[in-house]
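With one protein chain removed, the remaining protein chains of the complex are shown where they sit.
Right, subunit A next:
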Amino acid sequence: MSQIAGTRARLVWAVNLAALLLVLLWTVPTFGLLVSSFRDRDQIAASGWWKAAFPSTASAFVRAGGADTAVQEGDLWVISGTVLEKGQRLDAWGVTSREPEAYRPGETAALKDGQSLTVAADGSYRLSSPTAFTGGRAMRIFVTTTVPPRVTTENYARVIGAEGLGQAFLNTLTVTIPATVIPILIAAFAAYALAWMEFPGRALLIAAVVGLLVVPLQLALIPLLKLHNDIGIGKGYMGIWLAHTGFGLPLAIYLLRNYMVGLPREIIESARVDGATEFQIFRRIILPLSFPALASFAIFQFLWVWNDLLVATVFLGNRHDQLVMTGVLRELMGSRGGDWEILAASAFVSISVPLLVFFAMQKYLVRGLLAGSVKGG
């Protein structure tokens, strides 16, 4: 018996461990970018984000002042200055690339021709010589410095302002909200008709909706762009609202119909017997009862429109101030491929709203997914 208990305990451990591993695998990439969005450019380049909580060490060299900056003190010529930038701490320094950490802060190095160099812990250096300095390249001082961990929100300020993400945020919002609201209403009426009204061709229409669910958007791009140009809508918000409404309708009708069919028949029948018109039944009974399904679809459509790149690229203008956030992000990936502080902050501005919606409304999202898929099985 104790043996079985032992196996069980080990199994519980294994399951917990497996879950932890999966969760880590699925969150670490996002978390890494989130951490990076709060680090400045130098920190990101100097060390991996997983070291962000620890001080980072960097090696570099600084050029001492040139011969023209020397001042005479008694019979010595002296060049002075500092090797540190703000926030850095000096760990060690040196005068050759072969031994960049030869000296501690505060020590003095004896150089050729009787010159000597002292670098203090605060970074100030003093290069002195018994003879006047001559021209040529100024000497290099190799320094090893430590930067304490630091959190900055500058990246966010920069991408929202200078990189145009603030405008793009507004554009995305402008695209998303009407494109989410309008199809719901159209789909709700259609779904009610398909669920509770008898008419010839109903089964055919339902089959058509199921079929249209999977039609690739790619097919629709050129024909619709041409159509919009021909009827004078052109590229712009009106066009993209209509397009997203059309593309979202099959899923909306499918989800809502599946849900409405499941509503209790007695309620609807008794309302009909009581002389309620179909419009009243729809507005007073069906619509309120279908709220969960409406919410599910609203979240789907919101996420899909907010995250879409292709439809926006085709149906909106391509001037920088007309782009939605995914468009700006794509542009930045091309032009600022290595500037991770910009990319990280931009990515997080663009995914913050969907993530917020996701965590707040997860219940409805899951419910919608289940209504859409499990039934089909």
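Going forward, a contact is a pair of C-beta atoms (placed from the backbone, for glycine too) under 8 Å apart; a residue touches a chain by one contact, two chains touch by 3 or more; residues count from 1.
Note that in this section contacts and distances are computed from a predicted model.
Going by its UniProt record, the hidden chain of the complex is named "Sugar ABC transporter permease" among "Heme exporter protein C", "Cytochrome c oxidase subunit 1", "Sugar ABC transporter permease" or "Amidohydrolase family protein".
When you scan A:I79, A:L224 or A:A298 for touch with the missing chain, the hit is A:L224.
Listed residues A:A64, A:I79, A:V159 or A:L343: the one in touch with the omitted chain is A:L343.
The omitted chain makes contact with just one of the residues A:R126, A:R158 or A:R330: A:R330.
When you scan A:L249, A:I268 or A:L294 for touch with the missing chain, the hit is A:L249.
Seen from subunit A, the chain kept out of the figure touches residues 11-12, 15-16, 18-19, 22-23, 26-30, 32-33, 36, 44-50, 170-171, 173-174, 177-178, 181-182, 185-187, 189-190, 192-194, 197-199, 202-203, 205-224, 226-227, 237-238, 241-243, 245-247, 249-250, 253, 277-279, 282, 303, 306-310, 313-314, 326, 329-330, 333, 340, 343-344, 346-347, 350-351, 354-355, 357-359, 362, 366, 369-370, 373-377.
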